[in-house]
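Excluded from the complex is one protein chain; the other protein chains are retained at their positions.
The letters A, B, C and D name the chains in turn, as written, and every chain counts its residues from 1.
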Amino acid sequence: MSTGLLYALAGVLLFVMGMAGAIIMAGALRKILAFNIMGSGAFLVLVGLAQRDGIPDPVPQAMVLTGIVVAVASTALALALARRLAADGDEER
Amino acid sequence: MTGLELPLALFLMLNLIAALFRVARGPTAADRMLAALLFGTTGVGMLLLLAYAGGHPSLVDVALVLALLAAIAGAAFAGRAWTKESDDA
Amino acid sequence: MRVAPVLRRTLAFALLWWVLVEGSSVSWGIGLASVGLATFASLRLWPPAHWRISYAGVAAFAGWFLLESAKGAVQVAALAFQRRPDLAPRIIEISLALPAGAATVLIVNVLNLLPGTMCTDVEGKILRVHVLDGRLPVVEEVRAAEARIARMLGVTQ
Amino acid sequence: MPDSAREFFSAVFLVIGAFFYLAGTVGLLRFPDVYTRLHALTKADNLGLGFLVLGLAVQAESLAAALKLLLIWPLTLAASATVGYLIARRARALGISPWLRPEDR
Partner (left out) sequence: MNLALVFDLLLALMLLWSAWRALAAPNATRAVVMFIVFGLFLTLAWGRLDAPDIALAEAAIGAGLTGALLLDAVRTLGESAGADAGGARSPWRWPVLAFSPLLAVILVVAVLEAPQQLVDLPAVVERNMGLSGVTHPVTAVLLNFRGYDTLLEVAVLLAALFGLLALAQGAASAATRESFLLHTLARLATPPMIVVAGYLLWAGAHQPGGAFQAAAVLAAAAVLLHLAGLLPAWVAPGRLLRLGLAGGLLVFLAVAILPLAHAPLLTYPPAWAGALILLVETALTVSLGLVLAGLFLFLSGRSLRDEETR
């Protein structure tokens, strides 16, 4: 099995794990972590599958690079939303 | 390349795994913070070995960045969130 | 502002740049810009002090430090591989003779890497140190480290 | 230096480095409390990295490449010393008392 394929398969499992977590988990923070794990799994599949013959492929690598930066931005936004939700929840109580 | 790089990278990986299992078990919050130290030493070492084991020479830059930023994770670990409660559960 | 520290720092960051690019001479533009920015930031964050750092002292300190940190690792290795690690830890308090500021920071860092000592607290001039083996003459070693740092930085104890 | 000598020194340094990593891990697993474990990680692992960097620098193609490798070591030392201190201080703040020998208690 090539390195690329191995990590693509690990990525599939991470994606499924993250997806299940994002649905099941109750806390906002856990859901955000689960989403990030899901995203990382998808990134691994993207790059790993393209490189299963062992030749580095710059196109998915560039896509994933931007993906990682967007992921951290969306994580920050989601955390801001979670804080706002928690704060509003407190006010209603 | 001496041919030792990859076996040693594997050896460091086994070290890291043993250490992480220990660190994750605790028992105290401070024990878990030790993970931040493993970043700086074992993680950097593995990246360097991978760089010279026929991987990409740019992995040296990755190791450099990790070494430069290793303190941030540690500072965040030690300075921010740990309270007594996070130890109980 | 004095010129010498600015020059020294610019030179140090230029050297860092040279090492990073592995001696390549293409596109010094970004290099000059980042060296300039780094020097500016370092002057803002760490205004030049009036120490007289002795270069011979630095070299001697570096040699001593390398030897001592090797000793520290050997000590830990010996303890780790013993059938029953023969630890006798305790926490001792030491009153520092060095002036506060950079010298104190340096000694705390150095002690954390030297054999058998780990700082847990600093309150003013009182240093609380966790010692791996309380039977060893730790206080003398801390004093020796202090003396070396004082000599290197040219400060009086 | 001829290449064979370089390879020999490189291999020796790398193996010494790996030994200290092992010592650090064994210490981490066997020492009784967080303070002693900190000693294990901040001393043994750091020297391990030092030797590893030295072993690879011997192989490096240019002086600058070797210096870049050697630069990584002090960076990690500074980070380790600071993080080690932060963890030890935090441990005291959390009220974790150090392990003592039975006869010292």
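Convention: contacts are C-beta pairs under 8 Å (C-beta built on N, C-alpha and C of every residue); 3 or more make two chains touch, one makes a residue touch a chain.
Predicted, not measured: the structure shown is a model, and the values here were computed from it.
> Name every displayed chain that the left-out chain is in contact with.
A, B, C, D
> In the complete complex, the non-displayed chain touches which residues of subunit D?
75, 78-79, 82, 85-86, 89
> May I ask you to list the residues on subunit B that touch the chain which is not drawn?
These residues touch the chain not displayed: 6-7, 9-10, 13-14, 17, 20, 24, 29, 32-33, 35, 39, 43, 46-47, 50-51, 55-56, 58-59, 61-62, 64-66, 68-73, 75-77, 79-83, 85-86, 89.
> On subunit A, where is the contact patch with the chain that was removed from view?
Where subunit A meets the chain not shown: residues 1, 3-10, 12-21, 23-30, 33-34, 36-37, 40, 43-45, 47-51, 55-59, 61-66, 68-70, 72-77, 79-84, 86-87, 90-91.
The rule is short, and it goes like this: only the chains that are shown with their structure count from here on.
> Could you put a whole-Å number on the gap between the CA centroids of subunit A and subunit C?
40
> Provide the C-alpha centroid distance between subunit B and subunit D, rounded to the nearest whole angstrom.
11
> Could you please state the distance in Å, as a whole number, between where the Cα atoms of subunit A are centred and where those of subunit D are centred?
The answer is 33 Å.
> Any chance you could list the residues of subunit D touching two or more other chains?
Subunit D, residues with two or more chain partners: 24, 38, 42, 46, 48, 65, 68, 71, 78, 80, 82, 84, 88-89, 91.
> Going by the contact rule at the top, pick out the subunit D residues touching subunit C in the complex.
Residues 19-20, 23-24, 26-27, 30-33, 35-36, 38-40, 42-44, 46-48, 50, 62-65, 67-68, 71, 77-78, 80-82, 84-85, 88-89, 91-92, 98-101, 104 of subunit D touch subunit C in their complex.
> Across the complex, what residues on subunit D touch subunit B?
Per the stated touch rule, the residues are 7, 10-11, 14-15, 17-18, 21-22, 24-25, 28-29, 34, 37-38, 41-42, 45-46, 48-49, 52-53, 56, 59, 65, 68-69, 71-72, 75-76, 78-80, 82-84, 86-91, 94-96.
> Quick check on the complex: what are the subunit C residues that touch subunit D?
Residues of subunit C touching subunit D: 16, 18-23, 69-70, 72-73, 75-77, 79-81, 85, 87-91, 108-110, 112-113, 115-116, 118-121, 128, 130, 132, 134.
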